[in-house]
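All protein chains but one are shown in place.
To keep things simple, chains are lettered A and B as they appear, and every chain counts its residues starting from 1.
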Amino acid sequence: MNSKSGKIRSGKINAGHTLVTPYYIFFTLFIAYPLIFSFVLVFHRWSIIGPLEWVGLSNFFELGGDPLFWKAILNTLIFILIHVPLQVSVALVLAAILNSKIPAKGAFRAAFFLPVVVSGVAVTILWKQIYSTNLGILNQVLHLIGIGPIPWVTDPSWAMPSIAMMATWKNIGLYVVLFLAGLQGIPKHLYDAADIDGATTVQKFFHITVPAINPVFIVVLILSTLGGFSLFIEPYVITGGGPMNSTLSGVLYIYRQAFSFFRMGYAATIGFALAAIIMTVIIIQRRFLEHEAD
Amino acid sequence: MRKSRINSILLLFLLTILAVMFIYPFIWMVGGTLKPEAEVMEFSPFGSQWSLDSYRSMLGKIPLFRALINSLVVSVISTFSVLVLSSMTGYALGRLHFRGRNLIFNIILFTMVLPFQLTLIPLYVLMVKFGWVDSYAALIFPYTMSAFAILLFRQYFMQVPQDLMDAARLDGLGEFGILFRIFWPLSKPALITVGIIHFMGIWNEALWPMIVVRKVSMMTMPQMVALYVVGGQAEAQVGTQLAAATLMSIPIIVVYLVLQRHFIESMASSGIKG
Partner (left out) sequence: MKMLIIMGSCSLFFTCARNGIENSDYLLTYWSSTNPYEIELAKVLVADWNSAHPDSMVELQPLPEGRSGEEVLIIAAAGGTTPDICSNVPPIIVPLLAKAKVLVPVDQFADGREFIAQRLPKELLNTFVATDSMLYQIPWKGNPIMVQYNLGILKEVGFERLPTTWSEWNELAELVSGDTDGDGREDRWMSDVNIIAEWRQRLFDFYPFFIAASGGQTILKNNTEINFNTDVSREIFEFYALGFREGWYANSIWIGDQFLQGRMAAHITGPWNISHTERFKPDGFEYAFGPIPVPDYFEGEHYTFGDPKSIGIFSTTKHPEAAWEFTKFLISRQADLQLLQICMQLPLRKDLVNDSLYATYFEENPMMRQFAELVPHTRGFDQNPALQEVFDAINEQFDAACIQGRRTPSEALQKAVKRSENVLKARGI
């Protein structure tokens, strides 16, 4: 590619295009084509072998009446509604504590961040054993304070909340770090002025810290929510979607339809519906948050 | 004064308990792999005797080192590709003028919110049609670029003074030369940030390999370990399951302990920029 001098002569226009060419290829192959094909698949029945069979809107109708789909959406929402507020609030509080006069900040920060780095698969396997009803160490500890064995992952009412707790444990360090970075950008004199006015810690927190942290807050909230909708490997490893499909997440359901039953058309339909729900939630979140920020 | 002292001590106590809650599970996990099977589930990480049976049993059943190599190959090549290709795109979008520049920028922004659930199945079909199933191609190609990286580079590059570029052009450097010889050395933080975040992300990725790879010799580490536990090969022996999880985590934990500051700071800076 001996075109360096040629590029300078013919102007910057060509250079730009050349540099962006890899992206064009990438976009076409891995984003545009799949999107279009996904859309096409929604109207067909296809098991990946043989021809596509046109079925019109029947996948949509099936989706509407599919109790498992709605259960998966409900489960995913339960996960998000437990995991996100828990994670964000605890992370903010922890970050605030770490931001004050505490020794060994670095060590604490590193400790909280450790689970973030480890693979979700390893964490899930670890917690599968911790959550074991009769033998797990969590119930062993609780037994010492008189709390009976809790069926963390074998009871349909407990399973998804347990996964939400585990996910919080895993990711919270990241958000502590993000909040910490945001907190460190708040000018000290704001707090000093508040002290002079006699504000309590709680007042300072809600009137200075929280508003100042808003941009980070929005990012954290949206990232957490998007992450919540991607829930897959945890239910897959620990419960396989059970008990009684209480941990069946949206993505796990897509996976099951596509790779257990080989219903590509239907799986694509679920994907579309899920994406639509995700976009809606994100838009509502942003509207709400940006409104709050004013 | 007393009150704030007590407060501090209480806070420290609370933090310590929390920190223990974050670290002890890992200690227990590693300890469990070195205990006899019957004692694995006990609370203490120390058993009545040291035993390497869990590791022997697991390594005898699954070619974990092969999976390690696969993960390494895929993650390194993908990260390298993302660094090169995304910086190219970020540079073009940030410093060069050409028709359609804004359109591309907006498209990239749009793809960042596009949920992967939409494209998962068709992407898989594409891999099947290309014959890339069970190959490095399927594991790497869809991860050769990253919208997040492009945007990060673009932002970073926009801050480089124009004179440096002009001077370079006068010296006869073409765009590639400017990018790699001038911008890259100046952008170490961005490179490290993108590098670490992307490497970690793709190293830990399990869903995509599970979809496109079936051959045991081509599996990545998270995938192989996940299937080992779920697929019943571990025969419900807890020790070997923990051993698989431990071996899988050791590389990343070691890297983390050594490069801890970089990890944490790159995550933090990405949040701010994002």
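Following the convention adopted for this analysis, a residue touches a chain if its C-beta (ideal position, glycine included) is under 8 Å from a C-beta of that chain, and two chains touch if they have at least 3 such contacts.
What you see is a predicted model, and the numbers here were worked out from it, not measured in a lab.
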| item | value |
| --- | --- |
| Displayed chains contacted by the hidden chain, counting the whole assembly | A, B |
| Contact with the hidden chain (one of A:49, A:145 or A:196) | A:49 |
| Hidden partner chain, touching residue among A:206, A:262 or A:288 | A:262 |
| Given B:19, B:58, B:85 or B:152, the one touching the chain that is not displayed | B:85 |
| Residue of A:161, A:227 or A:242 touching the missing chain in the full complex | A:242 |
| Chain B residues that touch the omitted chain in the full complex | 77, 81, 84-85, 128-138, 140-141, 176, 180, 214-217, 227, 231, 235-238 |
| Touch list for chain A against the chain that is not drawn | 1, 22, 45, 47-50, 55, 58, 62, 65, 67, 133-134, 154, 156, 240-245, 259-262, 266 |
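Heads up, the rule we're going with is that only the chains that are shown with their structure count from here on.
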| item | value |
| --- | --- |
| Averaged-CA centre spacing for the pair chain B and chain A, given as whole angstrom | 15 |
| In the complex, chain A residues that touch chain B | 3-5, 7-8, 12-20, 22-23, 26-27, 29-31, 33-35, 37-38, 41, 48, 94, 97-98, 100-103, 107-122, 124-130, 132, 135-137, 140-141, 169, 173-174, 177-178, 180-182, 185, 216, 219-220, 226, 229-230, 232-233, 236-237, 240, 250-251, 254-255, 258-259, 264, 267-268, 270-272, 274-275, 278-279, 282 |
| Complex contacts: residues of chain B adjacent to chain A | 8, 11-12, 14-15, 18-19, 21-23, 25-26, 28-29, 32, 40-43, 85, 88-89, 91-93, 96-99, 101, 104, 107-108, 111, 113-126, 128, 141-142, 144-145, 150, 169, 172-177, 179, 200, 203-204, 206-207, 211, 221-223, 225-226, 229-230, 238, 241-242, 244-246, 248-249, 252-253, 256, 260, 263-264, 267-269, 271-272, 274 |
